[in-house]
Each structure stands twice: as C-alpha cells, then as structure tokens.
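Shown here: the complex without one of its protein chains, the others still in place.
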C-alpha cells in the first residue's frame, strides 16, 4: 500500500500532498501539538479517539474517527496515550497487525516500571512493529516552533524498516533522528528527559559546600578580624577581594580532586595486584564525575582571572597606590627597583597565565565535538600529560605567590592557617604521590597490571 | 553484477582495484573535479559525454564513452549536468532502469522550481533510483583537497540500498554522509548551499543600526559637545572610550530583546486563553532568532570586557591618574579611603563579572555539540533560569555603575538623556513584566494554557 500511494503521489507537484497519512491515537496535549506540527509539514493526519466530537481542540485540517477506522487509514500510528491505558489497545490487535506503532510516552520518574513503556506495548501487541520516538521533545517546543534546544529525537525499535519510516517523519518535521538501536534501548530513552544534569549533582554540591566554607573562613580572617583588632572597615572586601581569594583556592583544590581518584585507583590496583576487581563504589562514582569537577575548577579559575584583571580599576586599589606614591613623593625619595620582587611578581603571573592557558585547552578538548575528533591516545595525552602539567603550573603559581605567607607569623590570625596553606594540601599530596608512581620500580608492575597481568591469579576466582 | 564483481575483487590485494566503476554524465567543472577525486580514491571512472573527443580536460585515467555505453559499465551514474538538460535522459530510460542516479545539481536561487531537481529527475526516469548528494560540496573544495569546512554531504533518496551505495562512495572520498531521509528532502538540500547565514540577517541589521545610532549619540555628547562648550579636543575617544560606551549598551539591550518575545508570547496567550492559535508573524520570526540575538549580545559584552580591561594601559588614563596623584602630592595631603566609593566600584565590577560569566555559560551551552548533549529540561533550565539571572546581574551592574548619572544635571547635555538611561529602558521593562508573570495568580493560568487547556474552546473552532 505504501509503495502504491507513493507512486501515485509522485506525479503531484505539491509537496504537502506527497506525505503519507499518519494516524494519532489520543487527543491530549502532545497528540494535538504533534498533529499541528505534522499537518504544517505536509502530512495528512487522522485522529483516533473514543469520542469524535471534541473536534474544536484538534487541528482543523485533521480528521477525527474511531480508533479502528483511523488506524486503517495509515501505516503509522502514533500512540499518544498514557501507559496505564495501553490495555484498551488489545482488542484492536487485528487492525494494528503489521502497522508501525510509535510509542511517545514518558514516565513521571526514573525506572518507574520494570520494563519500558515501549516494550510493554510490544508485548501487548506482538503483531505490530513498535518504535520508540519523540518522547524527548516537549509539546510546548513543538507548538511554539522554537526548537532552539536539542533537535535530536532518539529512535529505537526492533524492525529496521519501521524505524526508517519513523525517522523520515522526524526529519520532515525539521528534527534530527538518532538511531539508538533495538527496543531494549527504550528504557534509557524514557529515562533521558527526566534527568537534570545528573552527573553534575555531586560536583556542584561539593563545590558549593567548599565555597561557602572558604568564603566564611576569609570573611572571618580578612573582614571581621581586621574590624575587631585593627578597627578597619573593609566590608567591601566581600565584593571582590574575598571572592578572588576563594576562587583560586577552589580551582586548585578541584583540579587536584580530578587527579586524586586516578592516584587512588593506581594504589588499589598495586595493592590488589589485579585490575579485574571492581573499585569501591565511591571511587567509581568519583571517577565518573572527573570531567565535571574539572569544568567547575575551570569556571573558578576563569573567575579568578577576571577578578584579578579588574584589580587596577578598583577604587580601593587606586587609593592604595596613590597613597604609596604620595608618601614617597612627600618623603622626597624614590625607592629603587627591587629585583627579587620583580622576579617573584613576574614569575607567579607567568606561571598562572601558562597554567590557565593549559587549563582552557583541557576545557576545549572536553567539548563533545572536539573530544569526538580525537582518538583515545590523543585524549589521554591531552587530559593526562597536559592536565598534570596544568596542575604543576597552578600549584607553583600558588606556591610562589603565597610562599611568603607560610612563615610570616602575621599569617596566623586567630591561630588559623592562611587560606593559601589550606589550598595547597591536596594538590601537593597528589603531585608527590604521582611523582612516586612514575618511578620505574612502581610504574612497571602497574603497567603490567593494567595490561591484564595478575600478581595472584587465585585472588580473582 | 555488483555482487559478482565484489567477490572477484576481494581476492586482489590492491585497494584501488576493489572499488566499483562509477559513471559520470557530463564533463563540466564539477563532473571533472568529482572524477579526479574519485580516481584518487580508487574508483574506476567512466565519463558519459556527447562527444568523446574532449579528453584533455578529463582526468587521464578515466574512460570517455557515449552516454549509453558509459551507463552500462556502472551501477551508479552521477548526473553532472544542469536541470534544463535533464530531458535528454528520457531516451536512455531503458539503459538507466534499475541504476542509481545521483543528482548533484544546484540551483541559482532559493526555490527556483516548484519541485526539486532530484524529484524532477525521478519523475522523468521512474525506473531508476534517484539519490540526491554532493550538491553541498564545491568543485574547488574537491579539487584543491582543502576541505577544511564542513565535510558533511547531505544524502536523500527513496531507495535505502541505493542511498547506502552512494553513502559508501561519500565515505570513501573522505567526506561524511548525512542521511536526510526520502527524496522529499531534496528541496531543502538544494536550498542549503545558497544560504548565507539567513538566521543572522535580521539580528545583524538591527545591531548595526542600533550601534550606529548609539555611536553618533555618544560622539555628539562626549566629543562634539565637549569640543564646542569646553574647548577640549577628545577626538581620540572615538577609538576606545565611545566603543566601550556603546558595547555594554548594545549587549544589555540585545540581551533584553532575547527575553522580550517570550514576554509578549505569554501576554498574548493569557489574553487569548489558548496556545492553539498562531502568534503574529513578527513574533514568530523574532522568537526564531533569539539565539542569534543572544550571541551578538555576547560578542558586544566580550568587547566591553576587553575594552574595559585595557583601560589602565591607555595613555589618557595614565595621564589622568598621574595628574590626580600629583595634585594631591603638591597639595601635601592624602585623601582618605572613601568607603562608599569602594563599595560601589567593587560591587559593580563584581556584578558585571558574574553577569558576564553566566552570559559566557549561556554561549557555551548554545554550541551545537553541547546543546545536543542536554535534554529539553536541562536546556530550559540553563537558557531560562540562568539567562534571566544573567539579565538581572547585568542590569544591576549598569544600575550601580550609572546610578549617579540619573539625577546629576550635568548628565543632560543638550537636554538629551545619558546613554545609560536609554540602555536601561528595555531590560527594566522585561524584568518588571517577568516579575509580574511569575506571580502565582498569573503563572497558574499560563501554565494551564501551555499544557493545552483553553479558556474559551469555541474560539479555536
């Protein structure tokens, strides 16, 4: 039937007449929105409905019939009804035999049912060809035509030809179909639109917690301490000075936390002598969110860069500078250039710039389209070699900048260590252990283990 | 025949001999360029031509025969001739029966013919399998081998197997085929290479017009007014000072214009009580170019950031700073730190930095590979929630910075308001109306309407 209709249609010049009729079961919101969009793209649409009277909500050019008559008019039937009503389709099994049924349903929570809605439908109607599609697009997006977001429609199904037919409709609506394989993928596709950055949850909570801690730590030492003991009101430090102290600390710690799980994994593998045993759960989870941790670290580093660059524009800073110059001028003397100071100032700036530059490079490489264009060897080179180089440069930047604070007694207000000292603990630990791990006597067995060798083969039995 | 030849070929180790012969009809520029490239990729090429004598332009390793003999030698025939000459193919219908015809033609203007060239070809030769491909690649790009640009070749056709054969050739030439579905997509594919940033046209014109207006507005107030009334020659303001006044104004206004159509849409829907009626045409178009408006706003914001950061390096600024300090030194007094000033300066800088940071985040999310990796819910969260937050921060940044200008009489040169005041009208209006729209008494009916509810169902009949 398809073949015939397309042959006949091919003679007609008008595009909108060439599309094959599509049937939609269900006149709910999504069914209506999809119908509007399909009619707009040139598809004749027929609705299958219990009552054929609620025609005013339905697009004007669409026909409304009973379920059985509507189904007979089309090769593709879009099931725009909820899973709990699927049972009413079983009496229609004969009419639906051989037809392509498009399951577009979503659930209210992740893994709500043991099997996906599409698989459930396929079990109810074994004679039909079930294809999962369209569930990742919202009715509002279809209706308003403002599909700025992802135009990708995940499609899966066991029948290749049925899948092709559905993918053609998807393309005709101006969307991009993405073949996700057999109907087994339906569960994953149904879970997809319910997620809200699942991989970012832990890194975000960790960052917010640490940021809050360091912010109040700085607030106590830089504003409250100064106010109490030196009677200076530096409350405006809250706007720039303290954020610019917290941001680099966060960037450095989070960057170190990206490389820490790799260190743990190496130690565990060395200790166990095999790679064929699962890591503890927390380590697995940690390793999976390394990219997110790294990107948050990059965000903090970028804020630190901009906060630093606006320094000369701050009223406080130009006041302090003027004061220093005027004091010199009034004392009628010019301080000579302090070569050591020039070296320290220039080298921590240069180290910071190079470290940030590598950091941005890592960020660019983690863009999906870029990382898809590098092979595994190249990705490892960038993320591991350049990543450690960035960590070394950033740690050195902090050490050179904050070095003087370590020993100076004035750094220990209220006997609390300066924030620089806190920020250096994790990165220095990571770098020291990594340095040990690349010694040949440690690296050689580790490499063997990662190539499949086992120290104690019995262990894994 | 295909099957046999590939079985025989499989025994030969030389890659270049394994490819099946491809026939090219037409010895024009693109036919020749494609032939060169195919021979280079190991395909035997035979040209079909009216005259078999113009062999010097054709790649040396290619055979040149009459159309019928050439067609018989290959299963795939590339039609490198112009649409107006397609009629000469009808006598060859018998020879071409069952063959794959690849239509590579382009038109000179959008929608030149009622039906696409490929569909026209399919109607002329109903026994052949027509596939549209290669029209998005230029002859020069093929010839010079410098395919830095898109390596994507859009392919469409009604016969799945024919499409696969063409896609394999595309891949063998080092290009990436992209299946666009059935031959109905040919029109769109033929229009594609004729476009020059169609979505950017309106936003670009709007931006250029507004920029010119604000530039001359500033020129009049800051340079000409100063020159006439204060006799100061500040003509060098044209290079940095005025651009750095225009850029933030443009960024703020364009960012507000991104969110304004959403506000209009909500009001229209509330007024009509339904979402099933089309928006006015201007609103539809405006909503479709919001991404482009946002990206231009980001470009202006980025220029503003860099223009601001170079401030301390400007000769004029260091002269002004010196003058201030020297004046203080000569008067033998040091001004105390003005705490209010420090607060204002630090907070507008901090607000600007945070706003710009969110703005860049929005920009990154709109990269195609990133937006393809987020689902609808995540995209809405970023573009709507974070977008409004960015607008609020940027508006606050401008308010804090320009606040003092509102009331100062010196701001009204020639009775014209300062540019800051003009820049704040649209963003403040958007934020106020949005604030009203999120009130529960307004938000609830709006949400219902967007879920498909209708206040006055008759209306849509």
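Letters A and B name the chains as they come in the text, with residue numbers starting at 1 for each one.
Operating definition for what follows: contacts are C-beta pairs under 8 Å (C-beta built on N, C-alpha and C of every residue); 3 or more make two chains touch, one makes a residue touch a chain.
A quick note: this is a predicted structure, and the numbers were derived from the prediction, not measured.
Note on the undisplayed chain: of the listed residues A:265, A:296, A:315 or A:424, the one touching it is A:265. Within chain A, the residues in touch with the undisplayed chain are 114-115, 119, 122-123, 126, 158, 160, 180-182, 184-185, 187, 265, 275-276, 279, 284, 287-288, 290-291, 305, 308-309, 311-312, 321, 324-325, 328-329, 332, 334-335, 337-339, 341-347, 349-350, 353, 356-357, 361, 366-381, 383, 450-452, 454, 457-458, 460-461. Across the interface with the omitted chain, chain B contributes residues 6-7, 10-11, 13, 15, 18-19, 28-29, 32-33, 36, 55-57, 59, 136-141, 143-146, 148-152, 164, 167-168, 171-172, 192-197, 233, 235-236, 239-241, 243, 299, 302-303, 306-307, 309-310, 312-316, 318-319, 322-323, 325-327, 329-330, 367-370, 372.
To be clear about the criterion, only the chains that are shown with their structure count from here on.
To fit its Cα atoms onto chain B, chain A must turn through 120 degrees, a value rounded to the nearest 5. As a whole-number value, the distance joining the C-alpha centres of chain A and chain B reads 23 Å.
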